[in-house]
Structure formats: structure tokens, C-alpha cells
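Here's the structure we're looking at; comments come further down.
One protein chain is absent from this view; the other protein chains keep their places.
Then we have subunit A:
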Amino acid sequence: MAQISAREAPHLQQIDLTTLNLQQLSTLKQQLDQELNLFQESLTSLKMAQTKFQNSGECLEKITSDLEGRSILVPLTGSMYVPGKLVDVNNVIIDIGTRYYAQKDIESGKDYFKRKINFVTEQMEKIQVLGLEKSKIRDAVVEVMELKMQNQTA
């Protein structure tokens, strides 16, 4: 899960699109299209992560103290279950990444997922802003390309 920085690379210099020839413009457009695709993919996987965290958070809502001692069926495999009893309804063990798991009580568990959802949402917003900017640049490139092509045929 990489942090996305919103600032532009400082070494980029401004280029007047009209000074480029058609070939350069189409290369630029291809590059922009690729980047836009990448953004779209990132958005999709972030959306998936968001849903996962949301589901886990909702699951925690269902664990209440009156569930203690209730019998449940524990899945051993996808198709085999063994009966069990809920002994501890106050703590859950959460995957925090890189193969580490931490035990948390219900409240801090909920807090964890809330934080995660916020983090993912933030990243998504950043990507959306970046994507919008990129597609604006792409539109400008396409416009200049069309202009040049018209001039060539004229």
C-alpha cells in the first residue's frame, strides 16, 4: 500500500504543446493513456481494499457481550466445520500486515478499521485529483494533435 504524493516532480519543465510534432504528441498521448490506466487500476484495487475493511468493521459490530458462550461452527476448510464455543468476545486478532497479527479489544478493532478505511479513502481521493489533472493534459494534447492534422491536410 504505497502512499501517493500529490506534488509534482520538481525537475519537470513546462513545454509548449504546439512546439511538438505529431509523432512526439502521439507518444505523449500514449504515455498519458498508460498513466491513466494505471490510476484506474489503482482505484479499483483500493476500492476492493476499502470494501474488505468495511466488511471486517461491520463484522465487529455484530460481536456483542451476549454472544459469550454461544456455540458456533468453525470452518476448518471451505466445506468442513467443527462445533466450537465462543469463549472470548472481547478481543479479536487483526492482521496488521507483513505477517504480523495483533490482539485488540473490540473498540480498538473498530477504530483500526475506521482508520484503515479513512486512509484508503484519502489515497483514492488523491488519485482522483491526479487522474483529473492527467486527463485534462491528455485532452489538451488531443486538441493540439487534431489542430496539427487539420493544418497538414489544409
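The definition used in the following text is that a contact is a pair of C-beta atoms (placed from the backbone, for glycine too) under 8 Å apart; a residue touches a chain by one contact, two chains touch by 3 or more; residues count from 1.
Heads up, the rule we're going with is that contacts and distances are computed from a predicted model.
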According to UniProt, what is the chain that's been left out of this complex called? Choose from "Trafficking protein particle complex subunit", "YALI0F28413p", "Probable prefoldin subunit 6" or "DNA replication complex GINS protein PSF3".
"Probable prefoldin subunit 6"
Candidate in contact with the missing chain, chosen from A:21, A:79 or A:98
A:98
For review purposes, identify every residue of subunit A that touches the missing chain, sorted by number.
1-3, 93, 96-104, 112
